[in-house]
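The other protein chains are all here in position, but one chain of the complex has been omitted.
By written order: A and B. Residues from 1 in each chain.
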Amino acid sequence: MDYLYAFLIGGAICVIAQVLIDKTKLAPAKIVVLFVTMGVLLTSVGVYQPLVEFAGAGATVPITGFGYSLAKGVENAVRQNGWLGIFTGGFTASAGGVAAAVFFGYIFSLISNPKMK
Amino acid sequence: MSINKSNYDEYVKKKTPNSPILKNCIKAFFVGGAICVIGQAITDLCIMLGAGMTEVKIITPIILIFLGSLLTGLGVYDKLGKHAGGGSIIPITGFANSIVSSAMEFKKEGYVMGVGAKMFTIAGPVIVYGVVASMIYGFIYWIVNIVF
Partner (left out) sequence: MAKKVGDRTLEFSERINVISYGNVVGKFEGEGPLKSCFDIIVNDEYFGEKTYEKAETKMQQTALNSALQKGLLKISDLNLIASGDLLNQCISSSYSVRDNDVPFIGLYGACSTMALSVIVASMSVECGYSQYAAGVTSSHFCSAERQFRQPLEYGGQRTPSAQRTVTASAALIVGKKKTNITVKRIAIGSVIDFLVTDANNMGAAMAPAAVDTVVHYFNDTGTKPQDYDMILSGDLGAVGASIFRDMAAEKGYDMQNIYNDCGLMIFDNKKQDTHAGGSGCGCSGAVLTGYVLPRLASGELKNVLFMSTGALMSTTASQQGESIPAVAHLINFTGE
């Protein structure tokens, strides 16, 4: 069942993005920004946490899940360290993903070249 | 009706074919859903291998980012994106694609000003807005829960 819910919710989030791409003609980069911000917002009002519990990877793998982990990270850090947590929480929670993206970006730029389409 | 500057926008909208939105949405749904299922499988596999919940939350995105990067390096992710659109842009693999594709593209301008500086041309805004939004939330959370 976990897999079905992950598939349905993850797919649905992508469909919302697709509708925005086709209807608004916004650049995909702007839609991704919108989604990450929405992820933070929905987490802050308590909507995203239940979605994560329900759909698992279906809610954490889309970029809204990146917003969710940033918001959750800040929340935990503020609880532990007070106001300093506002500054440290987000990056602490997302450190693994961001570092991986930077590292792999660098590695692949060394070994691979863009190709004509 | 004569076509002029003031009614041109409206006229162009009529003349321009729309994106095949239904077809695009179906493809986005299946590809996006499939990537999430892969994410779920990685999570379950890690747990089976004895990783704790905290580690899994870090390992899963790292593996997905690796896969997105690999497919970009192999020149496959853009072909997927051409069909899947939102289905491959929105998952965390798309975030990796935007970073790796920029790094590869601008290698010609050098490893510092090219790869180093241009790596975040597309993905940078995501981090900026994610971090700023989460800090605003953190500030409110601090005021509401800690100060009072």
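Heads up, the rule we're going with is that a contact is a pair of C-beta atoms (placed from the backbone, for glycine too) under 8 Å apart; a residue touches a chain by one contact, two chains touch by 3 or more.
Just so it is clear, the model here is predicted, and its values are computed rather than measured.
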item	value
Of B:Thr60, B:Ser98 or B:Ser134, the residue in touch with the unshown chain	B:Ser98
Residues of subunit A in contact with the chain not shown	21, 25, 28, 114-117
Touch list for subunit B against the chain that is not drawn	2-3, 5, 8-9, 11-12, 15-20, 24, 72-73, 75, 77-82, 84-85, 88-89, 94, 97-98, 100-102, 104-106, 108, 122
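What we mean here is this: only the chains that are shown with their structure count from here on.
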item	value
Distance between chain centroids, defined by C-alpha means - subunit A, subunit B (Å)	8
In the complex with subunit A, residue positions of subunit B that touch it	18-19, 21, 24-25, 28-44, 57-62, 64-66, 69-70, 72-75, 78, 84-87, 89-92, 94-96, 98-105, 107, 111, 115, 119, 122-123, 125-127, 129-131, 133-135, 137-142, 145-146
Contacting residues of subunit A [partner subunit B, same complex]	2-3, 6-23, 28-33, 35-37, 39-41, 43-44, 55-58, 60-67, 69-71, 73-75, 77-79, 82-83, 85-87, 89-91, 94, 96-98, 100-102, 104-109, 111-115, 117
